[in-house]
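Attaching a single structure in structure tokens format; questions to follow.
Only one protein chain is missing; all other protein chains are in place.
So, subunit A:
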């Protein structure tokens, strides 16, 4: 299987033709096989019905100040916290150079009283505690991930522990004052 084509000056034109044919055939074969395999790979990507569920609408009217809820969005929890004045102030008062992943609170919210986050720890994907009343909120009054001990503040920014990034802010828009569309 490791034979080499013997080259000899007499047959050079013929061999060039043969080399060209072999290369061209191989190229067509490789590209063709790749194109034939792509549908199989792509069939494992999110399907149209999954993408169709990519946004949810949430009513905010039932969330009192100081409390938070979890809603499902794309199979993951989204935290929606109705922040108190004190929590907003805490988030604003942090100096950026204290942060692992520096970001101002204003950059993370559209309306100051509503903090909306993807509730998945940026370390290894656990759900941080602190949304339900009575759960521990960690050292920075936000969230605490029980898996590996990451602490998030009242803006969902990472403050302590192994997580590398702040809790992700999903794309969302307020449809009315009490209704938000996530995704």
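In the analysis below, a contact is a pair of C-beta atoms (placed from the backbone, for glycine too) under 8 Å apart; a residue touches a chain by one contact, two chains touch by 3 or more; residues count from 1.
Methods note: contacts and distances are computed from a predicted model.
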Original post:
Name the absent chain by its UniProt protein name; which of "ABC transporter permease subunit", "Fe-S cluster assembly ATPase SufC", "Cytochrome b" or "sulfate adenylyltransferase" is it?
Top reply: "Cytochrome b"
**OP:** Identify the residues of subunit A touching the omitted chain, counting contacts across the whole complex.
**Re:** 1-2, 38-40, 42-45, 47-50
